[in-house]
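Heads up, one of the protein chains got dropped from this complex, but the rest are sitting where they should.
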Amino acid sequence: MSALELIQLNLLTPVVLAFFLGMAATLLRSDLKMPDELYQGLSIYLLLAIGLKGGVELSAAAPREFLIPAGGAVLLGLAVPLWCYALLRKIGRLTVADSAALAAHYGSVSAVTFLATLAFLAALGVPHEGFMPALLAIMEVPAIVVALLLARSRVPERTPWRELAREILTGKSILLLAGGLLIGLITGREGFAKVEGFFVTPFQGVLALFLLEMGMVAARRFGDLRKVGWFLVGFGIVMPLLHGALGIYVGKWCGLSMGGSMILGVLAASASYIAAPAAVRLSLPQANPTYYLTASLAITFPFNLTFGIPLYYAFARFAYGV
Amino acid sequence: MSALELIQLNLLTPVVLAFFLGMAATLLRSDLKMPDELYQGLSIYLLLAIGLKGGVELSAAAPREFLIPAGGAVLLGLAVPLWCYALLRKIGRLTVADSAALAAHYGSVSAVTFLATLAFLAALGVPHEGFMPALLAIMEVPAIVVALLLARSRVPERTPWRELAREILTGKSILLLAGGLLIGLITGREGFAKVEGFFVTPFQGVLALFLLEMGMVAARRFGDLRKVGWFLVGFGIVMPLLHGALGIYVGKWCGLSMGGSMILGVLAASASYIAAPAAVRLSLPQANPTYYLTASLAITFPFNLTFGIPLYYAFARFAYGV
Amino acid sequence: MSALELIQLNLLTPVVLAFFLGMAATLLRSDLKMPDELYQGLSIYLLLAIGLKGGVELSAAAPREFLIPAGGAVLLGLAVPLWCYALLRKIGRLTVADSAALAAHYGSVSAVTFLATLAFLAALGVPHEGFMPALLAIMEVPAIVVALLLARSRVPERTPWRELAREILTGKSILLLAGGLLIGLITGREGFAKVEGFFVTPFQGVLALFLLEMGMVAARRFGDLRKVGWFLVGFGIVMPLLHGALGIYVGKWCGLSMGGSMILGVLAASASYIAAPAAVRLSLPQANPTYYLTASLAITFPFNLTFGIPLYYAFARFAYGV
Amino acid sequence: MKTHPLKLVTIIGEAVLADRLLREIRKLGAKGHTLTTVEGQGSRGVRASEWEGKNVKIETLVSEEVADAILHVLSEHYFANFAVVAYVHDVGVVRGEKYV
Amino acid sequence: MKTHPLKLVTIIGEAVLADRLLREIRKLGAKGHTLTTVEGQGSRGVRASEWEGKNVKIETLVSEEVADAILHVLSEHYFANFAVVAYVHDVGVVRGEKYV
Partner (left out) sequence: MKTHPLKLVTIIGEAVLADRLLREIRKLGAKGHTLTTVEGQGSRGVRASEWEGKNVKIETLVSEEVADAILHVLSEHYFANFAVVAYVHDVGVVRGEKYV
């Protein structure tokens, strides 16, 4: 399949088109409004469902298979914020707080980008390790911690560490993902079968509805693109490409299948917009949310969702020589 | 099947009974309350699902098959408000604003009445064109525009036309229906298959839940029936019957199947309660919402849902000589 | 199966584990929060779905089969609050209002405990009468009425009886259960088939989500355990055991199958947390909600959900000599 | 802009009370009200409604006499057993004549 | 703590009006606003938005002049046809200079 065909295959799915519809709604100033409570409900559902499915698969995997990629994922999470921070400080000339905040977001991961990738691979019939949701969960936190450490040594701060650690580790996305993983792990395929009618059957459709809302949210930030400047726009597109390639190679070194490596690449390439913003807002209040939210939501997320995923796939094929 | 059996078949479905349960809840002053956010979520779901399914079917239809009925639908939307307005002004002695407001509602359409009709036809095994949701979308707007034009020439007004047009065309029901149609059209049957577990499997049940809420809302308006007077009660029952018959003949002239014509009849007979009220409230604030909301929600909608649908069906059989 | 295996079978299901996850979320002070509107929506869904399924089964049952167990259920509902009240007054030394309030809760029933029991029996492949949801509905009200009668003779009161009766009988849980039963009864298996994709397929998963929230709510009350004292903790565990055994024998005398008797036992053992609190708060404002809510939600509900269900099952086997 | 001096009475209480409180204030002469769903905590922790701390805040623009009557009834019949808070302040209302 | 005396203008109206009202008060000089979803009942029972009695309450901290201008525009253009209530009261605002 040519790159163009891949892009087309990715763009013309209900899920991605729903994202565009949401953007259109905002840009046309429609009165369509998704209630906040609905959005929260959908997000609880998606995170729990990802966790459950991942846990079920994990219960079937050999520990060895899983531990090496898990190590690779942690390393990615620890390393990515380091160079992001340096780059943003030195070349982008952003403040300590803003640089660290962005580093936290780009080192952490986006669950929805992850899900869109699974849908893309499923459409192509490309197999992958079932335990990837566990890597998603694993990669949420380390980057946030590293980035806050980077900033803390340079910024006056009030929240005690212990409190901060609790806040990050019990953040709702971690809690639902990790909790879901654990439940899936314990109940296994048999127990999960009972709740599949809720957590699997309607999943893709719920994701489409969620992306409708995300399209509206992303488009609402387009006005801020001017405020963040060209450097950050470039950062939000170039860094994901680099991280994607890196993630794919790390995945390969860890012995993942091509599908698995591509997913790890996407995780590395994606930027967080649930766990990181909440943690950063409270622990690094000096950082300007316009920067990190706009970069994550209005630049990197739409880029990954539309062009990034097929590109990472093409790159994974290249890396695996297929 | 006799008329009585048809009525019974229609009344004794979970969907219609849920409507009655909702009415009972209000009349018994139960503390049952459906959160507004849930209602909004269900309505987003229903409109998007209708659109998607319609778009998928449309993608399979020949343009010629579709264009003539589409023209018929537009004509109905343009014509119905004209005589409604005249009748309400001349015989009902309502104000310009009130007459135009009601004309907008009765020329536009009700998505839920449409859905109840599909369920009724499915239960009878009567086939119909798959693109009917596209006609639903097409018929929402024209009547509103015509009615506002009628009133504007006679009433002082502030909103500029351009703004008004944007407001009407990007209203949430249009946006979701049209957006869903487009997504369905683009992704086709194959893409839609992925989200069927969400947009098709639970659809009828969601509709039942939605009608529970609509029953409560309709019953809350029963108290206003006295305020609107006998003329409007008669108008809200007789006009749908006339429009239903007219719509069925128009459908027949346009070459629709009997099922399709009946649906077009129902669309003509139904009165809007999402798009029209929002547009009318802002653009014709002089019109008294008690009139148009009570007529649409507490008279015409329950009438169509219970007795109207089987009557239109009987009439369609008569028109097609079966 | 040994008692331990039964307990394990019960604990390690997605539904019960979701309850623990919710408790963990609260105890770890996670920022996870389920929107109130979502909780209300889920609860409407669950009650309506229970009712519908029960009604469908009831439509297939012979009246005789049903009437005797129904009588047994009513008797249990009338009798349980009597001794609860006496015990709480005499031995617990609680006020009239508090004793009556608790008696109302323990005589009435918990729909979620009922559902967890159905899931448990399904996992074991134990059959039971399909009309049990009707018994659930029947047992909600009598105990509340008896308890209020007990208190009213001893406490100054303002709400007139007629108003009170309406409030209790049209409370949302009764209305949805009874309404669902009626709809199911009328439409029967065939009508219900149309909405099964919504009311059956995702049911267990929705229940898991609901229990996530209930876990959070229950854990939030743990702090009040100290306030209510040891007597009430003991009451909240011992009484369910006694009521469970009694219910099982009553079920046996009424000719129910072992599965059916166990469910009746669970109904007797469970304490209400929807219908009773609402009625009691308004009609017995002198009663302290800390007592009845904590006992019902933080003691009896978790106990029944975890250890109670397998114990009642073991007891039912004993009573039936299998 | 000329405004009319009125009292804005605010009542915060358990959600189960909403209907009763509204009937009460209507009976005492309030011509309208605005209700907001709020969460709260006070001296009494527990609420029966939805198990949660969900309360309602009822605001009503009334004349001084009606304000007085409302506060009086509240403190007679509600303060003892229900979690209720009530306060009043002075506001200037556009076309305030409507509300007295 | 030194506070700055300002006017808190409260507007309660039908939800469909929210966008218009916000544009209006911005144009008249309000530097910000806070919006709450509320339910209400007044002399006119019916609301078009979501068929329900859902209203919005818009609160804005402004100078006396801006308050005056807002109330003026409201009573000129909105009171006749829409269900709107508006009132104003005096508050002391921390760092109130920001809002004038």
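Which chain is which? They are A, B, C, D and E, in the order written, and residues in each are numbered from 1.
Throughout what follows, a contact is a pair of C-beta atoms (placed from the backbone, for glycine too) under 8 Å apart; a residue touches a chain by one contact, two chains touch by 3 or more.
On a predicted model such as this, the values are computed, not experimentally measured, just so you know.
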{"item": "Which of A:79, A:280, A:295 or A:311 contacts the chain that the document leaves out", "value": "A:280"}
{"item": "Footprint left on chain D by the chain that the document does not show", "value": "10, 12, 36-43, 55, 57, 67-68, 71-72, 74-75, 79, 85-89"}
{"item": "Residues belonging to chain A that touch the chain removed from view", "value": "36, 39-40, 158, 217, 224, 273, 277-278, 280-282, 285-286, 288-290, 293, 297"}
{"item": "Interface with the undisplayed chain - residues on chain E", "value": "1, 3, 6, 8, 31-36, 61, 89-96, 98"}
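Methods note: only the chains that are shown with their structure count from here on.
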{"item": "Between chain B and chain D, centroid-to-centroid distance (C-alpha), Å", "value": "40"}
{"item": "Of all residues in chain C, the ones touching two or more other chains", "value": "35-38, 40-41, 201-202, 278"}
{"item": "Interchain contacts, given as pairs of chains that touch", "value": "A-B, A-C, B-C, B-E, C-D, D-E"}
